[in-house]
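Notes to accompany the following structure.
Note that this complex is displayed minus one protein chain, with the remaining chains in position.
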Amino acid sequence: MTSSQFTSLAFGIGTQNKHSEWLEVFYPTPVYQPSKDLVDAIKSVTGYQSGNEAIELDAAMLTELGDAISDDIQSTLVKKLAKSSQPTVLMMMATDSEIASIPEAYLKLHLLSYRYVKPNEQNLVGIFSKLPNVAWTSDGAIDPAELEEAILKARIEGRHIEVASVDKFPKLTNYVLPTGVRIAHTARVRLGAYLGEGTTVMHEGFVNFNAGSIGPNMIEGRVSQGVLMREGSDLGGGASTMGTLSGGGEIVLTIGKDCLIGANAGVGIPLGDRCTIEAGTYITAGTLVQVFDENKKFIKLVKARELAGQSDMLFIRHSQTGAIECRTNQKAITLNDALHDHN
Amino acid sequence: MTSSQFTSLAFGIGTQNKHSEWLEVFYPTPVYQPSKDLVDAIKSVTGYQSGNEAIELDAAMLTELGDAISDDIQSTLVKKLAKSSQPTVLMMMATDSEIASIPEAYLKLHLLSYRYVKPNEQNLVGIFSKLPNVAWTSDGAIDPAELEEAILKARIEGRHIEVASVDKFPKLTNYVLPTGVRIAHTARVRLGAYLGEGTTVMHEGFVNFNAGSIGPNMIEGRVSQGVLMREGSDLGGGASTMGTLSGGGEIVLTIGKDCLIGANAGVGIPLGDRCTIEAGTYITAGTLVQVFDENKKFIKLVKARELAGQSDMLFIRHSQTGAIECRTNQKAITLNDALHDHN
Partner (left out) sequence: MTSSQFTSLAFGIGTQNKHSEWLEVFYPTPVYQPSKDLVDAIKSVTGYQSGNEAIELDAAMLTELGDAISDDIQSTLVKKLAKSSQPTVLMMMATDSEIASIPEAYLKLHLLSYRYVKPNEQNLVGIFSKLPNVAWTSDGAIDPAELEEAILKARIEGRHIEVASVDKFPKLTNYVLPTGVRIAHTARVRLGAYLGEGTTVMHEGFVNFNAGSIGPNMIEGRVSQGVLMREGSDLGGGASTMGTLSGGGEIVLTIGKDCLIGANAGVGIPLGDRCTIEAGTYITAGTLVQVFDENKKFIKLVKARELAGQSDMLFIRHSQTGAIECRTNQKAITLNDALHDHN
């Protein structure tokens, strides 16, 4: 094994329930494709040998690691973690294989949001079965079975516990804040979202894990699991994308460059570049579409899935005949820069 | 009166404003249809005689109640409440009558979320007039008239107060977490929502009070007041249901079993079982619909309200003629189990 083949490792700090089971792990600066030196230093201290393994660490081992590691960032992190009042863990992920533990699931989600891997590039099999359901509160992660007691205890003491979410996935921004992005309402972007530089997610925007945008992009609609938007494309307010978990079936949905999906519209087929879907129009894979050429001459009637991945398409529902049409997008959609700077 | 007729009682802990008026009450384990023993024990200590009454309790009375009550759960609760720094209350609700107080309104909302009663089974008359508007903050409930001073005081001390909502209804999860549910974004589910076992509410989902799902269900759209979804049905992203407060008028809207309301669709009539509404299609009660039989033969043109409650309907807006059609749902809609496990 050469060091370049080692997938990732990361030092984390997390939360466990009263049975000492992990609820979640935060990795401040995960390492993607670590150097052989770093892996060897860790081996020498922890006894780790190979494979994918989550190793719980105590203060003594963290102090030892802090001295053994030459990488400044990781060494500094490890020394800080040595003072932690919370459980700490080292995730050694030699290969990108089926997810076998909670610390491993969290590392894969971090790698997406750190932009080390793009959506659909990792093996995420097992993520739903491994991740526990968690109550995400103002006191941090709490096991749902322990929530009512925690709320009552806090009430009696005159404190308030706010429960923001009860879900397998936490919100992105409590873990990773990618550079050059704005997220107007963070509750709607899960850890594991891939948000490229220059992405703005407005209040109505949503981005699932293993989904996202290359950037720059304006996201005011819902980016479903598996969906990727390429640079310069806008997803309008309330617009829907059909992911593989959301009715889209087997098709992996990509939105090409400089596309514009209008407000309250929807799309169930991959789009090439410079495509537009009119506000309020929903195109599913099975929608019958009248195709017109650049001279506005009718060519054929097809199901939308036959147009998958093509560029320069303009989809509308004709305001007089009610028919779904695919016209040639005459004017290249010039990205509304004001949308990105001014929203 | 036999004990089986007594509707409910509950010990609560809540918040009052500076005028000692209730803002909200949390009932950790309300009792539905309490035993005669429990009611009698309470009568002996509190002097309660009959009817619906909210009785404020002090530590002495709570201690006395803790000894008098034989029910373990309630006795333990009462002993904990005796140490509370916050106001405590006992709500005795002998009958399901018009709401007369804030503690009574909160108990009825708890009964829904504890699944003791289903939507539209309780008398909720008076709930809007009785419930005060409250600022729901990271410091707990605050009277809106007292908010600005609280924020300024906190700022001067270097603390932050987060105001999550200004509304008559609080969010569900700060009060009740029903078993077997996920709620990705809790701000959109009010206390008083009925969420059956196996319900997942995604980020775009919304459930009002006195509304909900039998479970299992996937809710990615808006379940309006009064609306009930039966088992196995999915409400797609951004889909709208017309409740009695939301333009639906007098009709109480039920979505039958194994239905699928597509993303960005809408429905204003009750549906039977195995109905589908295509993504992006809005069916109001007044929509003219072409009805086809299972051989795709046109039968009649009717207003949608005439189809209310029927099963095996498939609603689409034809992609070429623009006409709203109701076809026979040929393939039974098999619930996408992946949606429930994997979202």
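As written, the chain order gives the labels A and B, with residue 1 at the start of each chain.
Operating definition for what follows: a residue touches a chain if its C-beta (ideal position, glycine included) is under 8 Å from a C-beta of that chain, and two chains touch if they have at least 3 such contacts.
Keep in mind the model is a prediction, meaning the values are calculated, not measured.
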Going by the contact rule already stated, which one of B:115, B:188 or B:327 would touch the omitted chain in the full complex?
B:188
Per the whole complex, from B:28, B:140 or B:266 the residue touching the absent chain is B:266
Could you pull out which residues of chain A are in touch with the chain that's been left out?
13, 26, 28, 80-81, 83-86, 137-140, 162, 164, 171, 173-174, 177, 181-187, 203-204, 220, 236-238, 262-264, 278-281, 317-323, 336, 338-339, 341-343
Where the missing chain touches chain B, by residue:
128, 133, 135, 138, 144, 147-148, 151-152, 155-169, 187-188, 206, 222, 225, 238, 240, 242, 245-247, 264-266, 268, 280-282, 284, 287-290, 301, 317-318, 321-324
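Note that only the chains that are shown with their structure count from here on.
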Please report how far chain A has to rotate so that its Cα atoms sit on those of chain B, a copy of the same sequence, as a value between 0 and 180° in steps of 5.
120
Chain-centre distance (mean CA atoms) for chain A and chain B, in whole Å, is 30
